[in-house]
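One chain of protein is taken out of this complex; the other chains stay put.
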Amino acid sequence: MLRKQYYRYTMFLPGFAVFCLFFVLPSFGSFFYGFTNLDSGFTFTRFVGFENFINLMREPDNFIAFKNTLIFAFLTTFFKVGLGLLLAIFVNLKLKTTLYLRSMLFFPVILSTIAVSLAFTAMLHPERGILNEFLRWVHMDFLAQSWLTNREIVMYSVSMVEIWKYTGLSVILFLAALQSIPKEVTESAQLDGATGWKSLRHITFPLLLPVFNTSIVLHLIGGLKVFDLIIALTGGGPGNASMVINTLIYKSFTQGRNGEATAASFILFLLVLFIVLMVNRLLPKHETER
Amino acid sequence: MRSWRKLILEVIAVIISSIIAIPLYITVINSFKNQAEAADLGLAFPTYWRLIENYKEVFIIAKIPQALGNSSILTFLGVIAIIFCCSTSAYIIQRRDNRFFRIVQKMLIAGMVLPISIITTYYLLDTLHLVRTHIGVTLIYMATCYSFITYLYISFFHGIPREMDEAAIIDGIGHHGLFWKVIFPLLKPINATALIIAFMEIWNDFTVPFYLLNTANRFTLSLTVYFFFGQHASEWNLVFADIVMVSLPIIVFYLFLQRYIVSGLTAGAVKG
Partner (left out) sequence: MNARGLLKVKMLLSIVTASALIVLSACGGTVSESSQTTQKPAAVKPKEKTKLKVLGFGSWFKEGMDAVLKDASEKMGIELEIEKVPEGDDGVKLVRTRFATKDLPDILLWSAGLTESQNLGIPSETFVSQDDQPWISNFDKNSWKGAMDSEDGLFYGAPYGGMNSAVVLYNKKVFEGLELQVPKTLEEFWSVSEKIKKSGKIPVYLSGKDSWTLQLPPFMAQARPGLSEFFKKVNVNQAKLSDWSDQKRGLVFIQDVIAKGYVNKEFLSDSYDNAQKALADGDAGMYLMATWVMADISKKYPDKVNDIGAFIMPFEGNGADRVGLFAPNSMYIVKGKNQDAAQQFVNYFESIDTQNIYFANEGGIPAIKGVTVTKLTPAEIEAQKLIDSGRASAVYSISKYAWDSDFGSLTQGLAAGGKSPEQVQESIWNTFVKNAKSKDDPNFK
């Protein structure tokens, strides 16, 4: 068999072995603590069975955290991938200004969350923030909001910041894929009369599909596991209005119930995995597959 | 393209650029202010530009040169290992595509979802006598970035037709030669992307050095931000100066690699 000889396991194994030993094993192994009463000193005195899981189900805050996590994940994924695709095609046009834009787009991804949250906290301040000042300046006062302290809209404000920060990541993924489309393909398509939208629809999109799917999966995972940005911008507040599942886990940890926290992260792991695999199944299959 | 349409597009690009730029501007401008002015986190120019003072102060307090050395070593080792292992793994996974490798692909997704467990990882490294060694940390980085980067590579390999492999094989090339001489050169855009992402991951990470490397002389740049934040929590001017300093190498690296991501070097490569 030609294939077996040329695609050898020895090439696949080194990375995979390190991955299993140094990541999968310790991470998965830790879920064992979810069935104990592990404390903050990392000692446990007994196995508690499913007690931790049952306690978690009773927590009244859980519903809002669960809801917020889903809103955040799907909303941000939609915009990060959608805008990312549009912007990738846009900056690929090679205009003068798009060159700057292309460089600029990735800077937010690089910038530390601390800087991002500090800057946005200042910009979204209801009185002195630039956003409301701008809205008042264009006489759209009715749109000026308490962005981060109004319980109704806080999740959307936080999502907006996330979209601002991570759209650039989709852009470079799409750009890399766009480059791998051989010029011959687009040129010959143009000879056949496919231009503009047609060329995009029939040539470019199908070839971008694998990266499109990857991008959705990546951003969904990121969104479902969101933590840092929420803590930095709102701390889950006001009250518990912007709590997500990971902030709940964090709460158990800070209160010293590490067993319960581990159980919670196990639930989150299964939940995210389930959602992602479902979505992955629904995504259109790769058309470039031969 | 008609010129008015072009103009509109240019204007749109400028608008989007400025939306992106404002928070970046806030970070930079506040790194030049004094403590009292920076506390407002405002857009105004500083009354006195502390162009060097803040940076000099951070440079000394945070022991930047030492941290830079440590960050560079870790990032270099980690990135090399990641590119090497993930590209090869992904190639085999995508090309063979049998039942086993489909399970591996599911594992990769699970790997992206799985949270890192510091405590058990610490015990593991301790057992292997790898705590506080560069090798130990490099292995952890390889393992934690593996699923994500490999997944990226797989999606990219879909776009490289198998006919290329077959053509090369007919020319009588060995299996190592096939990958390193024929396939790898085609990966420039995704290599550049993976490189920048892995670089950023490791450069900005402080969980791993914090728990698994932390000794007084093994500080990394990302740890300086972390500590700066704790110790100088209301000296935002210094915090921002440190953040700018730490981000700068990644930005330079990105600007440098960018041309590989976008310049279309693979065009025409199909001919082999």
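Read from first to last, the chains carry the letters A and B; within each, the first residue is number 1.
Quick note on the criterion: a contact is a pair of C-beta atoms (placed from the backbone, for glycine too) under 8 Å apart; a residue touches a chain by one contact, two chains touch by 3 or more.
Not measured: the values here are computed from a predicted model.
Touching the chain that is not shown, out of B:A90, B:I154 or B:I197: B:I197 (per the contact rule at the top).
In the complete assembly, the contact with the undisplayed chain comes from A:L229, out of A:M104, A:M155, A:L229 or A:I267.
Here one chain is not drawn; of B:M112, B:A168, B:I183 or B:L221, the residue touching it is B:M112.
Within subunit B, the residues in touch with the undisplayed chain are 35-36, 39-40, 112, 115-116, 118-119, 122, 126, 144-145, 148, 197, 200-201, 204-207, 210-211, 214-216, 222, 225-227, 229-231, 233-236.
Mapped onto subunit A, the interface with the missing chain covers residues 37, 39-43, 45-46, 55, 109, 112-114, 121, 125-127, 146, 148-149, 151, 162, 166, 169, 218-219, 221-223, 225-229, 231-232, 235-241, 246, 250-251, 253-257, 259-260.
Criterion: only the chains that are shown with their structure count from here on.
One finds 16 Å separating the Cα centroids of subunit A and subunit B. For subunit B in complex with subunit A, the residues that touch the partner chain are 6, 9-10, 12-14, 16-17, 19-24, 26-27, 40-43, 84-86, 88-89, 91-93, 95-96, 104, 106-107, 109-117, 119-121, 123-124, 139-140, 142-144, 146-148, 150-152, 154-156, 158-162, 165-166, 169, 175, 178-179, 186, 189-190, 192-193, 196-197, 200, 204, 225, 229, 236, 239-240, 243, 246-247, 250-251, 254-255, 258, 261-270.
Partner subunit B is touched in their complex by these residues of subunit A: 2-3, 5-9, 11-12, 14-16, 18-19, 21-30, 42, 87, 90-93, 95-98, 100-112, 114-116, 118-123, 128, 130, 164, 169, 172-173, 175-177, 179-184, 207, 210-211, 213-214, 217-218, 221, 224-225, 265, 268-269, 272-273, 276-277, 280, 286, 288-290.
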